[in-house]
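Excluded from the complex is one protein chain; the other protein chains are retained at their positions.
Chains here go by letter, A and B, matching the order in which they are written, and residues are numbered from 1 within each.
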Amino acid sequence: MSALSQMGAVTGMNLRSIPRRLGSSSVIVIGIAGVVGVIVAVFGMTRSLSQALVDTGRPDRAIVLRSGAQNETSSTLLVDAFATIKNAPGVARTSAGDAAGSAEMLASVNLIRREDGAQAAVGVRGVEPTSATIRPEVKLIDGRMFRPGLREMIVGRGAQHEFKNLEIGDHVGLRDSVWTIVGIFESGGDANESRLFADAQTLMSAYKRTAANSVTVLLESEASFDEFKTALTTNPTLSVSVERERDYYQRQSEDANTFFDLVTTFVGIIMALGALFGALNTMYSAVSARTVEIATLRAIGFGASGVVSSVLVEALLLSFTGAVVGAAIAWLLFNGNTIGIGNNVGTLVFQMRITPALLGSSVLLACIVGLLGGLLPALRAARMPVATALRATA
Amino acid sequence: MKYLPLIWAGLWRKRVRTVLTMLSVAVAFVLFGVMHGVTAGIDQIINQMSDSRLRIQSRVNITEALPIAHLGRIENVPGVLGVGYYNFVGAYYQEPRNQISAGAMDMSRQTALFPEIKVPDGALDAMARTRDGALIGADLAKERGWKVGDRIPLRSSIWMRKDGAQDWTFEILGIYSWADGRVPSNEFWINYQYFDEERTFGNGTVTIYFARINDPAHSAQIAEQIDGLFANSANETQTQNERDWLRGRIAQIGNMAFFVNAIIGAVMFTLLFLTGNTMMQSVRERIPELAVLKTYGFSSSAVVLLVLGEALLLCGVAAGIGLGLARLAQPSIFRAIGAGGLALPWSVIGTGLGVAAVVAIISALPPAWRTQRISIVDALAGR
Partner (left out) sequence: MTALVSIKQVYKSYVRGKQRVEVLHGLDLDVEKGEFLALMGPSGSGKSTLLNLIGGLDRPDKGEITVAGQRIDQLSSGQLAKWRARHVGFIFQFYNLLPVLTAERNVEVPLLLTKLSSRERKRNVQAALDLVGLADRAKHKPSELSGGQQQRVAIARALVADPTLLVCDEPTGDLDRETSDSVLQLLELLNRQQGKTIVMVTHDPRAAGHASRRLHVDKGSLGEAPVGAAA
């Protein structure tokens, strides 16, 4: 018999005996299912969080901050700088012929979360009218746009979903002023969708501020970035840093994720270890339950490879089954869930998206764990001295 | 106790299996210990926060400043013993990535309010004399290698100087530290008066006020009274005692406890299954041995207890190892999230061992129960 058909024969024989060993076989299935479920859930959350942030930025937009500032909140740009920045080379024009730049102010307001009634911060972004050209992804889905000069705001769908009292017609108290919600917008599930938008001028005058936090510009093309950046950073009257918006949000997502990555990696490693021990356990007992059978096969003249592959295939099949079950449960439970994670200046509301790539890689991980768990027992089975094994259970 | 050797030996009948089961149980309890350790640690920190000190910030959001003029009005509220204030100054040293957490305050008010701040003799007087003096935290001093007498140029992306200079340069006059070590001593403290006079905007405002009150039991009323002073003004306040404030702050992060419990639930379920299976196999293999014990007069319940004892021992030892590792890891985990060193509370270890016992009993009960039905005669005859 060829080595391959031997393997097939032994493996087939082995798989047919699984129903007799259902108890211990299910350990590997359930163990792996638990691990894959948790890993998919945890990584699904952190991946979705960073995706929401990364999606906010575009390569053909640039964000200008005070030099040294790590983010918008810790940046101040004085009014005098606005015109220089907006009119720098490389900035696109709106249909009306204005420079496509928006000097923006960020504020925060504490609102009540729907879920637990706790207070949490929501970001308020003051934007200029050019913002419509700069951010075409922001689309009104209900109500109307705020009117410059009036204390009106539009609310992102994410923020509205997460917080109470953000319906059209509701009032939001900012500093010394009451604002009315007049519209609801969506922007593809990005970070802006977790915010309130208002007119920058009106917001700054309500806050009696003469400085903005940032200027965001639409570039003529992705390639114009270098020209724009050089123009601003070499200008001695300015002290600013210029970043592609995509890179800026990429950095924000990395900052947000250092903590979560730590947690998820820790949980992932621990759980994979636990699953590995479980798989080893199952496969060792599977091998010992088949001692006589394996020894008999070897005595008849079957090669070691058939025995090894039969154990490996069993481990692989069981862990694959477990992985699919776990991934399916996690997908059913968590996919599409809305999650809000925040700090004291804002809350990021995002949808949990369990991607095929994540499902695929966790199933792959599970299969590797299963294979590793099968390897040692398989080698042990192959090395079992035939004579003693046959006698052992005589 | 005299049965211990018997139970212990039974456990090691299949060495590999027991070791692997123990490892998976241990690993699960590392996770249990760390996750519950973090939540319990946070609770512990919350409970140790003072409820006789109030924090007064803008009602809108912490990023909104309050006028310094509130100071006198807060001081006059009955029950308030002393008031201090703090202005957050985001700064960096040389490079933006060297973030320095700086704060401008009235140093003598601050140390009066927070007796747990340790400042060397004379440093307060020196601060009062030196406009551009600074007190820095011991951790910060160690990290950067700064010492008293050094002049440190800081920069800020928020605050600009009236004279247009980039650098805010301060002379270090002393090193402070927090008495109990739970709060990291890593800030750079400067004189509010100097900072306020030098900055271009935001003058006459502070980020937050602190007030010490005479009776924690009245903290809610006093807070209400303070907020009442500024209701419907341009600068409404929100006053909370420190403990409630921190609790709210943690709640802002999102529902952590749910996530922790969901993960631990999944892990424990898996574990139950694993241990249950181990016990089932081990009992099945040993039916003749258990029958021998019965011939020698071990009662059915004694055999049940032996099997349960074995599971308890297995889970207990493994959980002990796992929780021990978690306890070793805990202080570095807390340091990583910036909360000072904190030992894994014994209550978590106790709960963990309790959970281990429950896992052991639930998983071993079915096979243990089945031993009662062992017929000695059949088992000995191999039937």
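Everything below uses one rule, namely that contacts are C-beta pairs under 8 Å (C-beta built on N, C-alpha and C of every residue); 3 or more make two chains touch, one makes a residue touch a chain.
Because the structure is a prediction, the values reported are computed rather than measured.
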What are the shown chains that the omitted chain is in contact with? B
Of the residues B:67, B:153, B:288 or B:354, which one touches the chain left out of the display? B:288
In the full complex, which bits of subunit B touch the chain not displayed? Write them out. 2-3, 5-6, 9-10, 12-13, 288-289, 292-300, 376-377, 380-381
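Methods note: only the chains that are shown with their structure count from here on.
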Tell me, which parts of subunit B touch subunit A in their complex? 16-17, 20-21, 23-24, 27-28, 30-31, 34, 58-64, 90, 92, 96-97, 99, 155-160, 166, 201, 233-235, 238, 248-249, 251-255, 262-263, 266-267, 269-271, 273-274, 277-278, 280-281, 336-337
Could you please specify the touching residues of subunit A with respect to subunit B in the complex? 23-24, 26-27, 30-31, 33-35, 37-38, 41-42, 65-70, 73-76, 78, 107-110, 115-116, 118-121, 173-176, 209-211, 239, 259, 262, 266-267, 270-271, 273-274, 277-278, 280-282, 284-285, 339-345, 347
